[in-house]
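Only one protein chain is missing from this complex, and each of the others stays in its spot.
Chain lettering (A and B) follows the sequence in which the chains are written, and residue indices restart at 1 in each chain.
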Amino acid sequence: MTDTPMLNEWYPVGILTQLTKAGRDTLLMGEAINVACDSLGAPVVSAEDGRTLPVRARYGHVWTSLGSPTKELFDIPEADQPGRRLVDVGVVRVKCSPLRAVENFLDIAHFPFVHTDILGAEPHTEVQRYEVQIREEVDEVWATKVKFYQPQAAKSAAGGITTDYMYRVPAPTVSILYKTCPPRPGEWDVITLFVQPMAEDLCQVWPWMALFDDQTPMTDLIHFQQMIFLQDRSILENQLPRLLPLDPGMEIPTRADMTSVAYRRWLKRHGFTYGAQLVAA
Amino acid sequence: MALSRDVPPQVVIPTFVDGRELAVWRSQSGRIAAWDDRCPHRGMRLSHGFVRGESLSCIYHGWSYNEAGLCQRIPAHPDLVPPEAIRVPTVAAVESDGIIWVASEPASQPPPTLTGLVALRSLTVEAPATAIATAAGMPIDQDGALRPDLAGIACVLLVQPIPGDRTVLHVLVASNASPAAQAAVSRALEDLRRRVESERLAA
Partner (left out) sequence: MILYDYILSPDCYKVRLLAALTGARITLRPVDFHPGGEHKTAPFLAMNPSGTIPIFEDDGLILTESSAILTYLAAKAGPAWLGDDTPAMRGRVAQWLAFSQRLSASIGKARVHDMLNKPADIQACRRAGTQCLREIEAALVEQRLAGHAFLAGDRPTIADIACFPHSMLAPDGGISVDPYPSIRLWTRSIRALPGFIEMPGIHRLHDLKPEPGPIPERV
């Protein structure tokens, strides 16, 4: 069944600097599309039936939609802030629900066990109380005042620090993380997870970053983020059920999962159910 | 469903009973347990988890469960006593003669006696049990076993059907078989599997 609210959303389908005229075939919500560029280098996305799909070129990526977007692509003001390095991390395919990929990105309690000695380590496993809200005026999920002890929070971090985080969900398959910036106290590093839903249980993930870090070579930044995401991949491919359960009863949240609870509630409210299951199986 | 030797202390393995996915694990003190292969928190497979002492922990968030399947620790909230409602469904598991047996329903009878035998290995065949019985030239007996001679050695092949029309064979040989003879049986099993699978491919 086609999910109309999600059909009208924007999705990442390619890296702007890697487009070719011949294009690349991929899938968006089960539909075959081709992502290419014209002779001037502008992105062109076409569907199998010949339709030309709407396109946006933003945050290093090509964005498109199978439907008629009612909203403009979300804004990340930090993307235009001078002094930031913009990092295209590259695509990773995962056999999981696109919504499970986003939910995992919103989770900090797994750091000591999945990103051991990098983003977390025993015995520093406690998740302090933080704040979560659905900001009605912008219709986004926000988690703020999140704190976690990290042995090596970023490529530029020398030792363990308590890192501050904020999370933002501006679209059903997009999550933006704001994180303590070791070289520039007072600023936030921006790390995003842009997810392309290929099918309800298959997605492509395009992480992207806007960092204040003049020191670390670009390749090291890319490897660090790929390492983190690939540690998550073996988790994401082994969750049951494959689809994200939106109704309570199937999974048991705790206080540390408040962001996930709000995300699921927000998805359900909007009918964003591509990759979700509504009734406990 | 597994050889005892393949599940030493602190090891967790995935398996099936009646199509249901299970995590079977052995505690540090040697206790064997069979649970649903799913953490109630976020649905992660517990067969990817880790064993400390007498408890099994999920690899995702480290939630740990005691021998009864009851959640006893949530690392994100170290001081919290988890509600008793957080538990993993368990099934009965017993060990006898070097084999681990599980039953999703209360078993009406104990597992068959397999004395005078030693467990050799388990191997998965991409074919249903009936195809293996045909290739072995004998029916599966009331113990769920085939009893062919392989490489001149009397063998017992315990048959475990698993989803996807596949079968796991848990193989025991006479306990007086030398290591070289056991290796010959292992090669004969590979040969049996090749025959069964190529016949299936041809059909």
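Everything that follows uses one rule, which is that contacts are C-beta pairs under 8 Å (C-beta built on N, C-alpha and C of every residue); 3 or more make two chains touch, one makes a residue touch a chain.
Every value quoted in this text rests on a predicted model; they were computed, and no experiment measured them.
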> Which is it among A:15, A:47 or A:134 that touches the chain not included here?
Replying inline: A:15
> Which one touches the absent chain: A:8, A:144 or A:226?
Replying inline: A:226
> Considering the entire assembly, which residues of chain A contact the chain that has been omitted?
Replying inline: 15, 18, 88-93, 95, 113-114, 116, 122-123, 125, 204, 217-220, 222-223, 226-231, 233-234, 237
> Where does chain B touch the missing chain, residue by residue?
Replying inline: 2-3, 6, 8, 10-11, 13-14, 48, 50-53, 57, 59, 62, 64, 72-73, 75, 78-82, 120-124, 168, 179-180, 182-183, 186-187, 190
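In the analysis below, only the chains that are shown with their structure count from here on.
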>> Can you work out the whole-Å distance between the CA centroids of chain A and chain B?
In response: 38
> Which residues, counting only chain A, touch chain B once they are in their complex?
Replying inline: 109-110, 112-114, 122-123, 125-127, 234-235, 238-241, 245, 250-256
>> List the residues on chain B that touch chain A in their complex, please.
In response: 21, 37-38, 40-45, 48, 59-62, 74-78, 80, 85-86
